[in-house]
Every structure is written in C-alpha cells, then in structure tokens.
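Left out: one protein chain. Kept in place: all the others.
The block that comes next holds subunit A.
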Amino acid sequence: MAFAAFASTAAPPTDAPPRRRSKVALLLLLPGILYLVLFFLAPLVSLILTSLQAPSEFGDIGMYSYAFRWENYVAVIEQYWPHILRSFGYALIATVLALAFSYPLAYFIGVTARRWPLLQSLMLVLVIAPFFISFLLRTLAWKQILSDESFLVTSLKAVSLLAPDAHLTGTAFSVIFGLTYNFIPFMTLPLYTTLERLDLRYLEAGNDLYASGFHTFRTVTIPLSMPGIVAGTLLTFIPAAGDYINASRDFLGGADTQMIGNVIEANFLVLLNYPAAAALSIILMTVILVMVGVYVKRSGTEELL
C-alpha cells in the first residue's frame, strides 16, 4: 500500500523463513489489532456517520441526529471549494520548495560530507535542532520576523523591494513560507537516509558511460534516491494539506489564506456544524489517499523499497 513508502530502510525479505500461521503470531498481533480497531477504525466509522447527520428537528444549534444526508458533501464542496483547492495548492508549492531546499542539503550531508563524519553528525543535529522548540513558538517567532514593524519588512520597504502599504503576514507568501519552513526536516531526513546509502560507484559507472555530471544526476542519482523523495514529499504534503496552524489568523495567515484545516476547525469548534466538518475531513482524507496512491504508483518506487 502507499504507506509502504515510509519504510525506506526495509530490506527485501528474500530469504525470510516461510510464514507460520500459528496461534502465537495471532496472539502477538492482538494488541495492535485492538489498538487499531479502538483508535482508528471506530473514530473513522464515527466520523463517516457524523458526516451524514442531519440537524435535529426540535434541537438547539449543534444538535444532530443520525441520518443519511449525503447532501452534506455537496453543500461543503459548494461552499468551501476555494479552501480545498487552496489547501492542495499551498501544500503542493510548499512541498516543491521544501524538496528544492532539502535535496541539496541532504546530498551535502549524506554524500559530500561522508569524508568528515563529525561534520555529518553536526549537520544532522542542526536539521533536527528546531524540534527542541515547540513549532507553535517557532511559527510565532516567524510572525514577529515577518510583521509590519519588523526590521526585515521596514528594510525591504526602505530599499523599495516592498510597496509602502504591503504586508508579509496574512498573505499567501507567509503561509507557504511557514509550511515550507516547518516541514523541511520531514523532507530532509528521509532524503538523507537514502542518499547516505547511495553507492558512488554507480555515479562513476555513469561517468564512464559518457554521462556528464548533470546527466548522471538525472538518470542515476535521482532514480536511486526516489524512495527518499517519495517518503519526504508524502511526509510533507499530507500534513501540510491538512495544516491549520500556519494559515491561522493567529499565526501567519489572514482572511484570504484560510485552508481546509482552518475551515474544519471553525466548523467543529465555532459554528458547531459537526456534519460539515466531518464531511470536509472525509473529503480531505479521500483526496489525499487517491493522490498518494497515484503518486506512488507513478514514481515506480514499489520495487525499490
């Protein structure tokens, strides 16, 4: 399945012993199965049921009863399609930017820095270091840095790179910037793990067979690091599409940058329109599953994993 893409270190089980379908194996699996049923399957069923609910006939606001109101889906798509499109658009741009930033970084750490193990470890620590601070705080810090009174914005205005009445916060730029920034480690680490194992002798073979550095990169290095690219883009794209912190008005977003996550949050917590929120969640999940499925199939990484 698509999520096998995450298991980039899994070795092909060519000489694994034949499977034994014993009771012991079933017993060992039981806690995991129970956990999944309890905390994944049950909430999912509940979410689907909620998404089909109708308002109670004599109830207050936020009172719903079970029904089969599939019109909920049509209604939320009609009302929120700009947010849905914007979410996937922002997530896509952020993923591409994060990849463009992380690939050279991961290549440097995993390939160029091989000769200096100390530098390699240091750079890895630096990639992971932001995790030591809550990402809410980091995003708030960026809000400060990008705010209208900040040194950055006043300087940009002083040299006329920014119009006098322009803002950085509350724009698509700051939201995509925040998404890119926050997910760079999730992109860099899987890329690093595949590039770190890249056998440089393949690159020599490419050079020997008349391929220049650029051609070798395109025809050998990129295909061989595809598992890392797939894992990194999935780890970035999926959470970024559903993210509601960066786009929130309290952080880097504004009224025109609301993403599907913000809409779901508002419907659940402010408007108390549970069926609409649930329907949006299901739509988000389905679209991501389909996109990821197509992506993994098309990138042809199944056999490299």
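A few notes on this one:
One rule holds for everything that comes next: a contact is a pair of C-beta atoms (placed from the backbone, for glycine too) under 8 Å apart; a residue touches a chain by one contact, two chains touch by 3 or more; residues count from 1.
Throughout what follows, contacts and distances are computed from a predicted model.
Remark: of the listed names "Glutamate synthase domain-containing protein 3", "Metal-sulfur cluster assembly factor", "histidine kinase" or "Spermidine/putrescine import ATP-binding protein PotA", the one matching the undisplayed chain in UniProt is "Spermidine/putrescine import ATP-binding protein PotA".
Interface note: of A:Leu189, A:Val220 or A:Leu280, the residue touching the hidden chain in the full complex is A:Val220. Shown as candidates are A:Tyr73, A:Phe101, A:Tyr202 or A:Tyr295; the residue that touches the absent chain is A:Tyr202.
Not every partner is drawn; the one left out touches subunit A at residues 199, 201-202, 204-212, 215-216, 219-220, 223-224, 226, 303-304.
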